[in-house]
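Up next is chain A:
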Amino acid sequence: MMRKRRMGLTVAALAAATMLAACSTDGSVSPSATGDASAPPPAETQASGGEWFDQAVFDEQFEQRSATFEGDPETPWLQYIDGPMTDTAEWASDEPMRVCFANASISNPWRQTGFITMQQQLAALQESGVIESMEVRDAGDDDNTQIADIDFFIAQGDCDVYIISPNSTAALTPAVDRACETGKPVIVFDRGVDTDCATTFIHPIGGYAWGIDTAEFLIDNLEPGSNIVALRILPGVDVLEHRWAAAERLLTEAGMTVDDHFTGADPTEIKSIITDALSAGEVHGVWMDAGDGAVAAIEAFEDAGAELPVMTGEDEMSFLRAWDERGMTALAPVYSNFQWRTPLLAVEMIANGEPVPTEWVLPQEPIEEDERADALAANEGMPDGHYARFGGEDLPGFPEAWQDR
Partner candidate 1 sequence: MIATAQRSLGQRFLSGLATPSGAVFVLLVVLLIGVIAMNPNFAEPGQLVRFLSRTAPIAIAAIGQFFVIVSGEFDLSMGAVIATQVVIAGNVIGQDEAMILRGIALMLAVGVVVGVVNGLLTTVAKVPSFIATLGMMLALYGFVRFLTGGAATGNPVDSFREIGRGALFGVVPYPVLILLAVGLLAWLVMRAPFGQTLLAVGDNPVTARLAGTRLVLVKTSAFVLSSLAATVAGILLVGYAGVHPSVGQGYEFQAITAVVLGGAVLGGGRGWVLSAAAGAISLELLFTLLNIAGIDATWRPTVQGAIIIAAVALGAVAWRSARKPKPSRPAGATGPAGTASIPTTTTRSGER
Partner candidate 2 sequence: MLRETRELLSSIGVPDLDPALPVRQLSVAEQQIVEIAKAVSLDAKVISMDEPTAALADHEVSLLYRIVEALTARGIAILYVSHRLREVFDLCSTITVLKDGRQVGTYPAAELDERGLVRLMVGRELSAFFPDRAADAAPGEVALALEGAGNGFVDDISLEVRAGEIVGLAGLQGAGRTELLSAIFGADPFTRGSMRVGGEALRPRSPRHGVRAGLALITEDRKGQGLSLSLTVAQNALGVVRAVFPGRTAAARTELPSTLEELALVARGLDQEVQFLSGGNQQKVVLARWLAVAPRVVLMDEPTRGIDVGAKYGVYEVMRRLTSAGVAILMASSELPEVLGMSDRVLVMRDGRLVGALPPSASEEDVLALAAGAEGAEAAA
């Protein structure tokens, strides 16, 4: 029975597939147009399935850390590294634009903070008549849902511009391609996709830069041979994997002993891991690929009566505050949260027919000890899950919109 059934299913699937290859379909995809392997994927995502470290990208981001950024440092969300520009004259329009935004999710504090910033930016642009409306679909961290969301936007035919914050790189590539085929401008930000069809791909320098900044800081502040515990959220997410790939490479080269763990961003887990590590021996340094939960790690040292480590966290407020209160040796790397403003500002530029950088690399500067006080002062009253470099101080809703979530 079972075999018959399985064969039946397979046969049915295959028959359907061949039949469809023959008959023309109204689908938004045709095999030839999905750009199978025709577009050279950006190097950042080539590591799929294996080792995440990519020397070329590492070198590139190493350079970009000290690159000169075009534009006003007062508005870092508009800065970019000089490079190829996309001509947008064809989309120039006086009409307010209807924006369709396919968001991966707002399931962590970083994305929540960014989304608030984005909505405030939207309000400002609606005020100035650039944007008429923004329809948001939230995929709840699911590739399949996000693909359906994008296809829905395309089928609806109601969008003047697409903004996509992909849930994952490779899986969303075909859907982004389909959006590009509509001929409307497509703005991709945060995580990338394996196609360069987008009008602009907005992102901070990248995960390697984070890894380099943090590893160099630990190496500068610790003796070779020190024990470093690395706290990572989860495997398989490229922006996070790149952070660790670069840091691990540099730390190991510098002769550090590193021990990495996945925490699921759960502070309980973090505290247990540190406690176990401390019970096994001394821990001199803590490396994190995201800052929320850093306080639990610090408290684990305090509760065990151990000396506080040299530590890298993130520009999340709880970490900055804990760092400040305890006077630790620490660094707050930044994955520029202000990038959530940039896509809407790009829409404004497109509406004006101004060229936009094809790959829009935003600055990404860690907060060092001497900048900490300023960062704390500028974000007075913000909740713990807020990010210091959110870049929304000049927006109309500041600060209430970020304070009362």
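Candidates were picked such that all candidates are chains of the complex that A comes from, given by their letters.
The rule is simple: a residue touches a chain if its C-beta (ideal position, glycine included) is under 8 Å from a C-beta of that chain, and two chains touch if they have at least 3 such contacts; residues count from 1.
From a predicted model like this one, the values you see are computed outputs, not experimental measurements.
Comparing candidates 1 or 2 against chain A, the one that touches it in this complex is 1. Looking at the complex, you find that chain A touches candidate 1 at residues 106-109, 112, 116, 235, 259-262, 264-268, 270-273, 275-276, 279-280, 292-293, 295-296, 299, 303-304, 317-318, 383-385, 404-405.
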